[in-house]
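Every protein chain but one is kept in place in this view of the complex.
All chains are identified by letter, namely A and B, in their written order; residue positions are counted from 1 within each chain.
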Amino acid sequence: MNVDVLEIVELTVRVAAVSTGIVIVPSTLLGYALARHDFPGKRLLSTMTTLPMVLPPTAVGFLLLQLLASDGLLGRKLLGFDLALLLTWKAAVIAAAVMSVPLVVRTARVAFEGVDPRLEWMARTLGYSRAAVFFRFSLPMARRGLLAAVILGFTRALGEFGATVTIAGNIPGRTQTLASAIFQAQQDGDASAGYALMAIAATLGFVAIFSVEYLSTRRPARSRSKAGVSP
Amino acid sequence: MSDDRSKMAATASLAVTVSMPLDRFELDVSFATTHQVTGIFGVSGSGKTSLLEVIAGIRVDARGCIQQGEQRWLDTDAGQLTRSEDRQIGYVPQDGLLFPHLNVRRNLLSGCARAEARGVKVDEIFRTVTDLLELSPLLDRQVEMLSGGERQRVALGRAICSGPSLLLLDEPLAALDMSLRRRLLPFLRRLNEEFSIPSIMVSHDPVELQALCGDLIVLRAGRVIARGRPDDVLTDGAVYSVAEHGYENVLPGERLAGVVGAGRLRLVGADPPIELAVGSSDAPPGTRVYLGLPARDIMISRDRPALISARNIIPAKIVALRSLRSAELVTVSLGASTLELRVEVTSTTIETLDLEVGGQVFLSFKATSCRVYGESDRP
Partner (left out) sequence: MNELMKGATPNRQGQKGFRSARRFRRRPFQGCSAALVALFCWVAACAGPEPRSVILVAAASSLKDVVSELGERFERRTGARVDFNFAGSNILAQQIAVADAVDVFLSADRRWFDFLKTEGRIIDRGDAVFLSNRLVVISHADSKLTLAEPAGLAAADFQHLVIANPEAVPAGRYSKAWLEQVAVGAGSLWDVLAPKVAPALDVRAALALVASDPAMVGVVYASDQLVSERTRVIFEPAPSEQPAIEYCAALISRSQPSSVALDFYTFLMGEEARAAFRDHGFEVPE
């Protein structure tokens, strides 16, 4: 087995962590807006953010490549300087972020939809502004669902391959993530490496899904204490 | 403390003129009030909750004008709309709406930032509220572990601890069963007496409204159809069908020491003092209660009845006679006080007994006809 497992795992986790870090705040806000507000273009926005989930990852990779190429909209020729993202781990972050946004937004939206909007109105009658209500009430009340959103986004980023390999390549030490390393091991006929990497990927995935399950079904409401005693 | 109280009680006037389309009709309401507790009465679906939401600023699609004290909360013509968070109201909905992620203490204090900003001393208010509403044993509990009555008490406490200048109570006891509601009545009364925050209370329970409100507005299909003192409005034929429900007199009272098997109650504000025989209970003497006396259970006589089984016989003077659909309502006053009772009789009785305004009569009713509200069965 001639793969540096530790290096691959470190890179993969780093890419997934940064990707999730970039994605979580805008996606939470967007999820809140979609859950609570009606505005012109809402359906269009919702569809656009879901798009990466339904497009093949290679299609998303293709689009990103056109964007970041030297003659693309974000390329050296138009911007005047080189973003230097292609074939670097930062490109892997971008690919992972784009692919995980739909999942995070969707999960965050569901989390906020699970919060009774009347509770937010109650907070407003108590003197909190809209922004204060969001931070002190909406977020804490939705925190389980939001944590699930983070975990799912992180897991999706961990497993991202198609778009990553297109704009970041499959360079060991620089952009070879767990997914691309497994692919490489299969191509090379390196079965032991393949199994080892697959075991790690399965473990990470298992832990993630288990956590999400745990969060969704924690602590059913306890029954009322001695009903009828005190009014 | 009185500074805070007067701050909260200062601007007691509220003037509302709003119209807004609802599902089945248009809400079109105009009233002004300076009473401390104003009641709004109506059947479900008459627009009461929507009206309250407009006043609270939760619904912003109404046209018209709302003025509270010196603040103008809504003025559609001038394009003025004060946001809900700037209106300094305490809102208590039917289901309490406690914050599930906070325990009782934090729920109670969730509005304290606003109270502090108004210069209200929150820790004193907090202490008073927890005492009055008997919330001390519950302070560290999670919301999901509270009973319905406990939740409503916490909701009330939260509203008051936020130092509002107007309390909006949307059927605060409706979600509870009847006996629970009767037991919570004194909590509401205590809060009124202690804090005197101007309140609008929506209810479809006439006993609550009579016990707590000084002024009553009746809504039907989004419009005000009656206005006045609760006992006047509720016996108005257009408002409340006496024949079906039967009118119940509600008066403030105080428990007195009783003997085994028999309780005694003093009518508050009676002059000369009136003591009544009522059912017994374990409540200590001095407990403030409400006496509920159905109009149909009172008998009228010209002379003081002698050998009669009713244990309560009191003199009264007729002040009004009103004819309703299938009965007559006789309004009597008790002694020199402002206390009044209404008695339901048949029209023949009026003739037979020759009852007329100004006449002196005697009222008789059994101890068992007296309902006592506001006592818990805690030792």
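In the analysis below, a contact is a pair of C-beta atoms (placed from the backbone, for glycine too) under 8 Å apart; a residue touches a chain by one contact, two chains touch by 3 or more.
Keep in mind the model is a prediction, meaning the values are calculated, not measured.
The chain that is not drawn here is touched, among residues A:86, A:142 or A:158, by A:86.
Residue B:105 is the one among B:105, B:322 or B:366 that touches the chain missing from this view.
Interface note for the absent chain: among A:65, A:110 or A:215, the touching residue is A:65.
Taking the complete complex into account, residues 14, 17-18, 21, 65, 68-72, 75-76, 82, 84, 86-90, 136, 140, 169-174, 186-189 of subunit A touch the chain not shown.
Here, only the chains that are shown with their structure count from here on.
Subunit B makes touch with subunit A in their complex at residues 56-58, 83-85, 87-91, 93, 97, 99-101, 110-111, 113-114, 117, 134, 142, 144-147, 149-150, 153, 158, 162, 176, 180, 183-184, 187, 376, 378. Across the complex, subunit A meets subunit B through its residues 116, 118-119, 121-130, 137, 140-141, 143, 221-222, 224-231.
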